[in-house]
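Missing here is one protein chain; the remaining ones are kept as they sit in the complex.
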Amino acid sequence: MEDTGTVVAFWILATVTVGSALMTAAVRNLIHAVVFLIVSFVGVAGLYITLSADFVAVTQVLIYAGAISVLLLFAIVLTPRGSRDNAESFLRMPALVLALLTGATLGYVALDTEWSIAGRDGFEETASAIGEALLDRYVLPFEIASVLLLMAMLGAIVIVRPEGANEEGAE
Amino acid sequence: MRLDAKWYDLRDIGNAVGALLEQINDCGAPDWVPYVVSSLIGVVGILLWTVLSVLAFIWIERRVVGLMQNRIGPNRVGPFGLLQPVADAIKLLLKEAITTRNSDKVLFWLAPIVVFIPTLVIFAAIPFGEKMVLADLNVGVLFLIAIGSINTIAVFMAGWSSNNKYAMLGAMRTIAMLISYEIVQVLVLLGAVLFVGSMRLGDIVAWQDDYNTWLLFMQPLGLLGYVIAGAVEMNRSPMDIAEAESEIVAGYHTEYGGIKFGFFYQAEYLAGFGIAAIIVSLYMGGWTLWGLEDWVPGWLIFLAKMYGVFFIYIWFRGTLPRLRIDQLMGFAWKFLLPLALVNVLVTGGEVLLWQEAGLSAGEALPLFGVVNIALAGALVVGWAIALGHRSRERVAHRAILTNELGAIYYGEASPRL
Partner (left out) sequence: MSVDLEHYLIVGAILFATGLYLALAKRNFVGVLMGIELMFNAVNLTFVAFARFVESPNPLDGHVFVVFVITVAAAEAATALALAVLLYRVRDTIDVDRLDLLKW
């Protein structure tokens, strides 16, 4: 992809995304960390748009920035005595070494492999093709995913029900 | 359909912009210049128009609600109170924007901005005319829903950073409300998209123009669900639990004053215009009016329809009492969600029938419209009765002494003592 707009957009979005992800690890306030995570999610959605994946980008904003972030924030609010200072546990040095090694390995593999690049332009419209694939070739995972979501929803509700809840229509 | 598409053809301002871009191209500018110029024109146009509309509607809303409540609205500042929005704006700019002491300063400063920006971004995807769309996205409908879902984060940031338990409580209630009605919104808009077969807003308006019908006749359940879900997304009465002055002071924007409150205020109006614009584009034909757009500019028709729909929301505010939070949530999950699911099922069946049986549009669409409207009426009444809402005999008796003085006893023929 060589046109100026995409290149400029990629560099800005990549800087914002990676910067916010690193700030999530570095900042000393848990709520600020979640806000930086949300910025990172929206940045990744922007990167999807530079890759002409419009449906996936909008789904990312809708689900990640709109719903999962709210879940994270609610979990923080409902656990008041949990440590809110985004501290690291006693494993931080091994974790740092492992993360750096993993990143380096992935980066080396990415740069060294001969990918078979197809010389095509971006996609025109992905939503209809994704929809057809979901109901044509991937219908079984689609149905299993819906059952999984139902189980997760029911499980989450059952887990956090307060003890001794009254049986007559607690909502 | 267009008589002549010259630059002075004001029926579609996109003609003038297109002529300007051709001039720039002829001058030999690099490739990205026309793109940037057209985006700038669109952005500046939307900003100017939204600011002016909000100023106008501050006055219109307060006068109209006042007249509905049998009182005159503001009439002191200028003739007929027409300068009241200017006075409001000056007051908000000059008031001190207090930042509370233990609040989270960065989030406190950021929350009004994050509330305001999505409401502006909605207007980027909405077609004001045939060539007057800032970004005619292929996933336009889903984009509008996703932008609306960013509102939840902004509300949380506002409530949390105020360091005020009532603000936090108001924010929690608002978020619960918003996420429940987001699901209703998605399912309801899915019905409209199923009929058209595309998520592009330009395609949806073109479909309504080609088949000479409005989607609200095809999707009455959809319109009902979206009008209610839209009222909730706007945090507007009768669902203004967030800012119920009698209950929770001002909900998640209690601690905000001055221009920060001005951002919330303007964001509420802009969200209202955005929801009205979505309803007009999806259900009421957008900028077309069965051929009138050949004489009257399309964007004028669009604005007239949009202001009409917003007037209906002002009407709701003036007449309906406020809903309680549990009534609101029960309504979403137990009433609107099953109806939206049935709507998707029936719509899908109809579209399949239309394609498989090879019916022409002239016979299929009126049939579907009649079936959908009848089904909508039957479902709304039937499901309400199945959930236990019956219309009660309301006979007021003389006041009897119950636990509270002044109680009027409804419902039964003889009062229980």
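The chains carry the letters A and B, assigned in the order they are written, with residues numbered from 1 in each.
What we mean here is this: a contact is a pair of C-beta atoms (placed from the backbone, for glycine too) under 8 Å apart; a residue touches a chain by one contact, two chains touch by 3 or more.
Treat the numbers as computed from the prediction; the structure is a model and nothing was measured.
Interchain touches from the omitted chain, evaluated on the whole complex, reach A. In the full complex, the hidden chain is touched by chain A at residues 1-2, 6-7, 10, 14, 17-18, 21-22, 24-25, 30, 33-34, 37, 40-41, 44, 47-48, 50-53, 55-56, 59-60, 63-64, 67-68, 71-72, 74-76, 78-79, 81-84, 86-92, 94-96, 98-100, 102-103, 106-107, 110-111, 115-118, 122-123, 126, 129-130, 133-134, 137-138, 141, 145, 148-149, 151-153, 155-157, 159-160.
We take it that only the chains that are shown with their structure count from here on.
Taking the mean of the C-alpha atoms as each chain's centre, chain A and chain B sit 29 Å apart. Across the complex, chain B meets chain A through its residues 31-32, 35, 104, 106-107, 110, 137-139, 142-143, 145-147, 149-150, 152-153, 156-157, 160, 168, 172, 175, 179, 182, 199, 326, 329-330. Residues of chain A that touch chain B in their complex: 3-5, 29, 31-32, 35, 38, 54-55, 58-59, 61-62, 65-67, 69-70, 73, 77, 124-127, 171.
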